[in-house]
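Of the protein chains in this complex, one is absent; all others appear in place.
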Amino acid sequence: MKIPYYPGCTLHERALDFDKASRECARALDIELEELEIWTCCGAVFPLTTDSVMDILAGVRNLAYASRLGDKVVTLCSFCYNVLKRANKVMRDDPEKREKANLFLKADTDAREGIESYLKEDYTGQVDVLHYIEMLRDVVGFDKIRERTKADLSGLKVAPYYGCMLLRPKKEMEFDDPEQPQIFEDFLEAIGCDVVDFPMKTECCGGFQIVREEDTAVACSQTVVNSASRRGADVIITTCPLCRYNLDELQKKMEKSVTGFRKIPVIYFTQLLGIALGIDEECLDFSDNYVDPRPLLAEKSLV
Amino acid sequence: MRLKLSAEVIKGDLVERVAELSGQNLSACYQCGRCSAGCPVVEEMDIVPSEVIRLLQLGQVEPVLDSETIWICASCLQCASRCPRGVEFSSICDALRAIVLRKRLSGSVVDADEVTRTMVSDAPQMGVVGALRKLNG
Amino acid sequence: MFEPRVVCFFCKWCTYAGADLAGTSRKQYPPNGVAVRVNCSGRVDPQHILWAFREGADGVLLGGCHPGDCHYQDGNYNTMRRLSLLKPMLKELGIDPDRVRLEWISAAEGDKLVSVMNEFVDEIRELGPMTVDLGEKLSGVEAPPEAKDVKIAKQSKAKAKKK
Partner (left out) sequence: MEHRIGVFVCHCGTNIAGVVDVKRVAEELASYPGVAFSTDYTYMCSDPGQNLVKDAIKEHKLTGVVVSACSPTLHEATFRRAGVGADLNPYMVEIANIREQCSWVHQEDKPRATEKAIKIIKTMIEKVKQDEALEPIAVPVTKRALVVGGGVAGIQAALDIANSGHEVILVEKEASIGGHMAQLSETFPTLDCSQCILTPKMVDAAQHPRIKLMTYCEVGDVAGYVGNFKIKIKKKAAYVNRDVCTGCGLCSEKCPSKTDSEFEEGLATRKAIYTPFPQAVPNKPVLDAEHCLYMQSGKCGICAKICPVDAVDYTQKDEFVDVEVGAIVVATGYDLYPIINIGEYGGGKIKDVVTSLQFERLLSASGPTSGVVRRPSDGEIPKEVVFLTCVGSRDPEHHKAYCSKICCMYLTKHAMLYKHTVHDGQAYLFYMDVRTGGKGYEEFYQRAAEEDDVLYVRGKVSKLYEEDGKVIVWGVDTLTGQKVEIAADMVVLGLAMEPNAQALELAKKLKIQVNEWGFLSEAHPKLRPVESLAPGFYLAGAAQGPKDIPDAVAQASAAASKVASLFAEKEYHREPIIALVDEDECAGCRVCVSVCPYDAAEFDEEKKVAHIQEAICEGCGACIAACPSGSVTQKNLTDDQLFKMVTAALED
């Protein structure tokens, strides 16, 4: 089955491991992620001011591209997901902004030769924006994943980290309960891991504050990592490259400031899925992690 | 100093602007403080979120525009998600930043050059783009 | 100056009491309307309104309790629904639908009653006197099926004859 796929710039440039692992897993589950022919950066953050039409254009443009391929688009990065989903909702619910955005998109097409056909009709939110984990649950089915799981992950204590953008705002993301989410728990249960419930799983990692105030991001991330660590997690999974970066890379700093700090590998959930499905470790690519998960995985005979 | 209140002070243009830009009903806030209590970066803030809203309710926009708070907010939406009255402080924050950035008032914005020089090779693009858009307009 | 003739159907719990309050507070408004007191605005049906126009009214004002406050739970919602069916029909008959107005006026809203009266009379004055002769027109009109309850006064006349 083919499903249109929007990688977003981070997965395209930086989080190549995430992109690769996710594609491999999809393939193993009989899904072909069909990357949009043309796509641009979604803008990374959804604008919260009421007068911003320009700021949602990037997201809308990508949705319009996607509408040529099908009625869904799958994405992985929490930020992309948040931006696309919310922009889509604006296009569905706000007639005024919808009209303006479509005018811009049309002007846009004229300017760029060769792709003028992408907007045959107004974009009105036809496409459903899916997160990869939703695809696993609703399109593939966790039962199928359970069947396809080859590796024995029992005893591996995994802490699912949701972060902010996947769940909030609830009314718009309609993703899961922002206080007591369940989807990653169900997923982990399907591939046979021990789920570690930890109280900071929906707290912020510091997000883009890493760029401005590194200390703030370190403090936030440390709260999250510590919390998982105290609950005995072996590994944290995430679905956001920024979370991955903050939680993993910043352990470099935590290590220095906290005596007896226990490092925990932070990996993408599709990397873990890949292990479960028996995909070759090379394809999952753990080279970018600061805290290398491989010793742990080797210890559990998973690589 | 004694804060002199009057209809004029409370309903100033700038307050109206914040309400409009953020799409939030500032009067709905009943000062429960939940936004502040749950904010992950509140420790770094000079005026906590509920106090920001209180100041706006009193028509005091200037001190808020000068605050560190609006630049420290990580836009994690926790405040909005838990507010019992459906007030989104995160949006108010965006509006306040927008007012500063659009006027290019002084504010602790991110130095774009600095960022691109030192960080881009390392931090994920989305973080950099996000920071530039939220904190630099 | 043209003085519109207005019939006011007021529910006895809210609007009629609101009109009484306007009186006890000595608020002034033009004497163009005469109130007919009904238990509930939901008692009023389109034929009463059409009858008023037939008998020479230039405007009809309906007053009821605010939605949710109906003494009989939801009579005012019925009124609202019926009125939305009547308005297109009035148009067909050549009567400006603005000649009928529905207002929620509570027993405490004497002021609102006064302002509505003032406004409505002014509006009708703008519209000018009713010129459509309904007596003739109504005999040929077929009520749309969804507006089954929009029956014309002729039936009641038939009934009156029967008695």
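Think of it as A, B and C in the order they're written, each chain with its own count starting at 1.
Just so it is clear, a contact is a pair of C-beta atoms (placed from the backbone, for glycine too) under 8 Å apart; a residue touches a chain by one contact, two chains touch by 3 or more.
The shown structure was predicted, so the numbers you read here are calculated from the model rather than taken from an experiment.
Engineer: Considering the full assembly, with which of the depicted chains is the omitted chain in contact?
Structural biologist: By the stated touch criterion, the chain not on view contacts A, B, C.
Engineer: Touch as defined at the start, partner being the missing chain; which of B:V48, B:V61, B:A95 or B:V110 qualifies?
Structural biologist: Hidden-chain contact among the options goes to B:V48.
Engineer: In the complete assembly, which of A:G141, A:P199, A:G232 or A:G278 touches the absent chain?
Structural biologist: A:P199
Engineer: Write down which of B:L14, B:C32 or B:L101 is the residue touching the left-out chain.
Structural biologist: If we include the chain that is not displayed, B:C32 is the one touching it.
Engineer: Looking at the whole complex, which of C:W51, C:W104 or C:F120 touches the chain that is not displayed?
Structural biologist: C:W51
Engineer: Quickly run down the residues of chain A that touch the omitted chain.
Structural biologist: Touching the chain left out of view, chain A contributes residues 177-180, 199-200, 227, 230.
Engineer: Write the list of chain C residues that the hidden chain touches.
Structural biologist: Here the touching residues of chain C are 3, 5, 7, 17, 19-24, 26-31, 34-40, 42-45, 47-48, 51-52, 55-57, 71-75, 78, 82, 114, 148-149, 151, 153, 155-156, 159-160.
Engineer: Pick out the residues on chain B that sit against the missing chain.
Structural biologist: 30-34, 36-39, 42-43, 47-48, 50-51, 78, 82-86
The working rule: only the chains that are shown with their structure count from here on.
Engineer: Find every residue in chain B that makes contact with two or more other chains and list them.
Structural biologist: Within chain B, no residue touches at least two other chains.
Engineer: Inside the complex, what are the residues of chain A that reach chain B?
Structural biologist: Listed in rising order, the residues of chain A that touch chain B are 8-10, 13-15, 41, 43-45, 47-51, 55, 77, 79-80, 164-165, 167-170, 178, 203-204, 206-213, 216, 219-220, 223, 241-242, 244-245, 249.
Engineer: Using the touch definition from the top, list the residues of chain B that touch chain A in their complex.
Structural biologist: Residues 20-23, 40-41, 43-44, 71-72, 74-78, 80-81, 88, 90-91, 93-95, 98, 108, 110, 115, 119, 122-135 of chain B touch chain A in their complex.
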